[in-house]
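Excluded from the complex is one protein chain; the other protein chains are retained at their positions.
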Amino acid sequence: MKLRTNILCLAAALAFGIAGSISAREKEIGVSVDAATPVILIRNATILTVSHGTIDKGDILIKDGKIAAVGGTLKAPADAVVIDAAGQFVTPGIIDCHSHIAVDGSVNEGSVSVSSMVNIADVLDSNDISIFRDLAGGVTTANILHGSANSIGGQTVVIKLRWGQPAAKLPFEGALPGIKFALGENPKRSNFRTAGAPDRYPTTRMGVEETIRSAFTEARDYKKSWDDYNKRVAAGEKNAIPPRRNLKLDPLVEVLEGKRYVHSHCYREDEILMLLRVAKEFGFHVQTFQHVLEGYKVADEIAAAGSGASTFSDWWAYKAEAYDAIPYNAALMTKRGVLVSINSDDAAEATHLNQEAAKTIRYGGLTHDEALKLVTLNPAIQLGIDKRVGSIDVGKDADLAIYNHDPLSAYAVVQKTLIDGRLYFDREKDLAGRAAFEKEKKDLLEKAKKKQDEEKKAGAKKPEDKKAEEKKPDEKKPEEKKTEEKKPEEKKPEDKPKPPQSDADEGGAL
Amino acid sequence: MKRHFLSFLAIIAATSVLGAGICNAQSSAADVAITHAKIFTLAGAPIEDGTVVIHDGKIAAVGAGVTIPAGAQVIDAKGLQVYPGLFDPVTQMGLSEIGAVSATVDTTETGLFNPDVTAATAILPSSAHIPVTRASGITEVIAAPSSGGFDSRNATNLVGGQASAIHLAGWTAEEMLINKRAAMVVDWPGIETRSFDISTLSTKEKAFADAKKEYDTKVNELADYIEQARHYAQALQSPGGSGIQRDVKLEAMAPVIRGEMPLLVFADKARQIRDAVEFCDKQKLKMILAGGTEAWKEKDLLRSKGVPVILKPTLGEPPEEDDAYDRLLTQPEELHAAGIKIAFGSFDNSFARRLGQDAANAVAHGLPYEEGLKAVTLYPAQMFGLDSQLGTVETGKTANLIVTNGDPLDVTTDVRYVFIKGQLTSTDNKQKALYEKYLSRPKAAH
Partner (left out) sequence: MSLRSVHLPLRRIMLLGVSLGLLGATAAWGQGGEPRTFAIRGAKVVPVSSAPIENATVVVSRGIITAVGANVTIPPDAWVIEGKGLTVYPGLIDGFTDVGVAPATSPAPAADSGARPQPAISRGPEDRPATTPWRIAADEVNPMDPRVETWRAAGFTTVVAAPKGGMFPGQAAVLDLGGERAGDLVVKSPVAIPVSLQAPGGFRNFPGSVMGGIAYVRQVWLDAKWDVQAEAAYENHPRGVERPKYDRSDAALAAAFSKLAVVLIPGNTSLQIRRSLRLIEEWKLNAVLYGGQMGYDVAPEIAARKLPVLVDLKWPEAEKDSDPEATPSLRTLRFRDRAPSAPAALGKAGVKFAFYSGGIAAPKDILPAVKKSIDAGLSPDAALRALTLSPAEIFGVAETLGSIENGKIANLVVTDGDLFDKKTKVKIVFVDGRKYEVRETLRPSEPPKGDLTGKWKMSFTTPQGQEEATADLSMQPDGTLTGSVTSDRGTGSVFSGWVSNDKFSFTINISIEGSSGDVVFTGTFEGTSMKGSIQAMGYNFEFTGSKPTRMATVQAGGAQ
């Protein structure tokens, strides 16, 4: 039985072809995402569905990138790829609601306090190794955010971690775009002011509020001018000049129209309430509060507004506004009715969000399933993608992580990660591919060195080589002869122990 | 959860701790017996249904059939486990309160050579970090100056000062002290080809040759300083030595020169590690390596010179793009297999509670479990010569113990009781207090 499974796996690996090699560290550029994904059967796993409990020892059938069946013993076509998951745990792929990976250049356009004209989607970097490392941590979807340098930051995008695909294939189709706000110490530059450099408005929390209000006031007027224009055109007016497009205000209008999610970085209770107040004034909704480390203090208000909260597991005390942070934050807010997720905000943290979620069992007494939700279904709902991902249900995308241990533990290690039913991370393949990776690197380095040496030989001869030729005619100039013979190394006679010098230091460039 | 809370209150009442109940709540010094626990002594096989007797701050007895002294306070630990308290050997515990607020940060002194500054001086006993950390089962730490952390400005120290070993309980730093002068911190210089300039918020590039020259210069300066210190130490010991002109800094180096105090050398890159190990070997100084991100590249050297390594958190990002994704996670096993003694350190204060988690992750990637546990208990104690007092549950040792409902390395485990110097220590802390306060906030009116 096992042999047959292995043969099937091998056949599938061949059938996978290029897709199979993506799962190794090595990625293939230009793989078509439209290539038909094979039918996959995951067998004998403990299935943590998140939406409807745990299935001990069940199968999952994947067809055309979607979950076709869940639970029980399932039948699959003969050419299906079978993944034997006995003793393993399958969960929905982790959704990181606050990520800065895969961005080309700075994640901050920190020059201006309202930088809504910039768009993270313009600068996705599909080469970022963090994408792969997050996959190795079970993450399948991430909310890539602008940084927190500005009261109103740039436009944001949700991506699937399709390692190996070009940047254009990363965005989560149909996910509503977002925009990042930031409140508190970061946008007011408490910790970054330098003497001599001019202050940037705002420098207080009061100013942060007014920056946002001012921008939305402008956006409101801008929207009105467009509405007026559209009305006139609809009424048949010719030759009407449209208002000048303002890329800074366009996304704010979308916020007002409910077409763009607001994700706001915040810490303190007062600024959380401030934003709720401002949102109410202008009639928009705060989709998520991010970090929201004092969210537990105003959990009821957040819950009443229907906003989500995406927070850390146990970070605290690195800034003044983080001093009252508690690891019970997620559990406490959950208990008060807030939709809570746990995020990373950090490439390294993202590789163990399952462990971070587990901490809520100890800090605040969430149940196992409630804890798992914090990094699966809850962030999916927060990002408006829960119809597609976040739980193991028939019809949803086959975005799954397979662990060798219950994921709510520090001992769980991701074995495989699938997105759209394709194997984007396979630990075995990664391990097996390392030798070839190192070899290719070694070969290229040697090749480059050889070329360099050849060029050096072909080029002008080095002065040292010339010395032998020059010595003879030099009798006439004794002074010059001496200086020529002096070697740089002899300059410093020393009797103290010197740091050991590697031979390579003299050799120069690679 | 609630049940545990009530029983905890009962204990508090029984041991008549003063009110407030937030910091430093330690019971009186009566004998204690922890009974019916599974005891992981780390000095042999675990003891099922065992008892630990604490007397006068020390472990008086450990075993399955141990007599409980009369008058002892008995804690029934049925279904629970006893371990040595965890030991975090590299922290800024008590030296920094809020990283971004420099007024609360005392980790790094100015100047290249500060061997005389001592961590214990600046430890804030009422730091909120201490109760938070010990609630996770860490009972003792080493507070190391100039050891990094969120706040650290670009460390320009070469010799950063003396690291102090402390219990995480005590009304004053004196009460907390295990060893005021546990080690001498050395920040091994790095080769800075790229530096971030905070005033212009830009990165600056420097030629490698220039950076290497600066590096060599700094290493030479360190060598010079050791030389001076050696000379001074000799002069001190010579006849009439007590009359020489005293220098507080060089004096502080004397124990290092005499081999009594190890150098705690912070180095991460292979070149730094290699140079540091060879330097200390040549200078005949005892060295403990802290950081060790690329220690695997120099494992043969580390083993041959017998240098123990305190590893930075395994949950960090591998430094190079081409590093295997689990490079830091597999390194502990690789070093252990190579015969190198390892420990884990948090290198922080607010993240100290992740110490067990770091070890667990290493275990998940191949390090034998027992090694992982010892790497956060016995091995750090051994590295700093404190294993006669700490690191295992054995009679005669200081009673720094934790009682848990499970594996202390895993993230879901709860620490029920903490004993420091034999006294039951509160696991209450600022965070728990805030939790309870807002748990009982009346539902907001709408």
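List of remarks:
For reference, chains read A and B in written order, and residue numbers begin at 1 within each chain.
As a convention for this text, a residue touches a chain if its C-beta (ideal position, glycine included) is under 8 Å from a C-beta of that chain, and two chains touch if they have at least 3 such contacts.
Remember, predicted model here, so these are calculated numbers, not experimental data.
Considering A:Asp125, A:Glu210 or A:Asp393, the position touching the chain not shown turns out to be A:Asp125 (whole complex).
Only one residue from B:Ala30, B:Leu236 or B:Ala270 touches the chain missing from this view: B:Ala270.
From the set A:Asn44, A:Ser106 or A:Asn404, the residue in touch with the chain omitted from the display is A:Ser106, counting the whole complex.
Residue positions on chain A in contact with the hidden chain: 29-30, 104-112, 115, 117-120, 122-123, 125-127, 154, 166-168, 197-198, 200, 239, 241-242, 244-245, 247-248, 437, 440-441, 444-445, 447-448, 452, 460, 463-464, 466-467, 470, 473, 476-477, 479-480, 483-488, 502, 504-505, 507-510, in rising order. Counting the whole complex, the residues of chain B in touch with the unshown chain are 191, 193, 200-202, 207-209, 212, 269-271, 320-322.
The rule is short, and it goes like this: only the chains that are shown with their structure count from here on.
For chain B in complex with chain A, the residues that touch the partner chain are 1, 97-101, 128-129, 132, 150, 198-199, 201, 212, 215-216, 219-220, 223-224, 227, 271, 274-275, 278-279, 282-283, 315-318, 321-322, 324-326, 349-351, 353-354, 356-357, 360-361, 363-365, 409-414, 430-432, 434-435, 438-439, 441, 443-444, 446. Chain A contributes residues 25, 110, 129-130, 132-133, 136, 185, 190-192, 194, 196-197, 296-301, 304, 314-320, 322-328, 332, 335, 347-349, 351-352, 355-356, 358-359, 361-365, 405, 408-413, 430, 434, 437, 441, 496-500, 502, 505 to its touches with chain B in the complex.
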